[in-house]
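Every protein chain of the complex appears in place save one, which is left out.
This part shows chain A:
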Amino acid sequence: MTFPVALAACLAAFLCHALLHGRRYRLPAPPPGLRPVAYLLRMAAPLGALAGAVASHGVTGALLWFAAASLAGLGAGLLLATRQY
């Protein structure tokens, strides 16, 4: 479960990041109330996933988290690119 959770957390964080840089990613600006939530999710979700992964699997957990973060970023990039395409 560590990898899917880390993947989902990192994907959410990257999408929040894109939302917070809406002009750069050609996305509509988020409502003012959502911005703090997006900031919080962008920071807390990956860190929480990292803490959970390392606590439960040690070195392997850290490797799983890094792989999940990389693949989530790639997924977010492709998702945003195909949306613009």
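Note that in this section a contact is a pair of C-beta atoms (placed from the backbone, for glycine too) under 8 Å apart; a residue touches a chain by one contact, two chains touch by 3 or more; residues count from 1.
Throughout what follows, contacts and distances are computed from a predicted model.
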Can you pick, from "Multiple sugar transport system ATP-binding protein", "Lipopolysaccharide kinase (Kdo/WaaP) family protein", "Energy-coupling factor transporter transmembrane protein EcfT" or "PepSY domain-containing protein", the UniProt name of the chain not shown?
"PepSY domain-containing protein"
Given A:A12, A:A38 or A:L64, the one touching the chain that is not displayed
A:L64
Suppose we count only contacts with the excluded chain; which residues of chain A make the list?
3, 14, 17-18, 21, 24-25, 58-60, 63-64, 66-67, 69-71, 73-74, 76-78, 80-82, 84-85
